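Note that one protein chain of the assembly has been removed; the remaining protein chains are unaltered in position.
Take a look at subunit A:
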Amino acid sequence: MATTAAPAGGARSGAGPEWGGFEENIQGGGSAVIDMENMDDTSGSSFEDMGELHQRLREEEVDADAAAAEEEDGEFLGMKGFKGQLSRQVADQMWQAGKRQASRAFSLYANIDILRPYFDVEPAQVRSRLLESMIPVKMVNFPQKIAGELYGPLMLVFTLVAILLHGMKTSDTIIREGTLMGTAIGTCFGYWLGVSSFIYFLAYLCNAQITMLQMLALLGYGLFGHCIVLFVTYNIHLHALFYLFWLLVGGLSTLRMVAVLVSRTVGPTQRLLLCGTLAALHMLFLLYLHFAYHKVVEGILDTLEGPNIPPMQRVPRDIPAVLPAARVPATVLNATAKAVMVTLQSH
């Protein structure tokens, strides 16, 4: 199955299982398979297997000795030695056969070589793609090229998770940090995979020329804008700044994705549907990330500055304006906890 994938990495790993161990030792051609045969080679590995083997061999020897002891005393050592060696060889062969079967099954199902070609990038390429993801290209009459790699998008998703966690650095969030961490990871990965799949499905309906891998890569690089905006606005808590960045940076990366999709779709209705959906989801996600995880800081600013709430900027909350300072954290926590619970329940 793995060898049907066109890339050379897949084909190379399928070239003869008995040479699999050798291939791993040669530089550059190393298979990414967690090769159980070579797991023994690193010292300390699978000691339990060795211990088991040793135990089994000893049991075999004990059995052979016990059997030999029943025979006459006139038996010379050669015969007993021969029997012991035979049983040892049989045990060894059984062990080898079983291990070979297990490792073959394992390498068939756990072959991560399938993903290897998508990680074949250079740092310079990643850098240039990151910068290009912020630059919308005007040429929409000719299908634009999308790099089909997964390293950049994956790292951007993880970076987004890290930035979200960093955004909760105020001390009152740490009490729920475990759940928040799971929520952050789930949100980011859910967005990346879920929205990619949804837009791919829409693209299929609208006859757009884009593959799933390209969609994943496109959306992944689109998260670069989100990372920048959130990183800046989590450190500088100004609402006006956030809206400016939301429009500017978020808008740029959305425009880029939209331009790529438009260049690959035919027909105004289809273009509108596809790009409208993507733009809406992308911009709304940034808004959501900012507000859902920003509430704690807002709450603290609220109680410190007093209830001068500008219209349509802050979510009304149930924190009374007059509170002794010592009781603020608990109440803010409650609001945050409630917000998190609501978010979790709605998922």
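Quick note on the criterion: a residue touches a chain if its C-beta (ideal position, glycine included) is under 8 Å from a C-beta of that chain, and two chains touch if they have at least 3 such contacts; residues count from 1.
Methods note: contacts and distances are computed from a predicted model.
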Complex member absent from the view - protein name from UniProt, among "COMM domain-containing protein", "Rab proteins geranylgeranyltransferase component A", "Transcription factor bHLH48-like isoform X3" or "Protein YIPF":
"Protein YIPF"
One chain is left out of this view; which of A:Q144, A:T159 or A:T277 touches it in the full complex?
A:T159
Contacting the left-out chain: of A:F106, A:F119 or A:F198, that is A:F119
In the full complex, subunit A touches the hidden chain through residues 25-28, 30, 32, 34, 38-45, 47, 50-51, 54, 57, 112, 115-116, 118-123, 126, 151, 154-155, 158-159, 161-162, 165-166, 168-169, 171, 173-179, 181-182, 333, 337
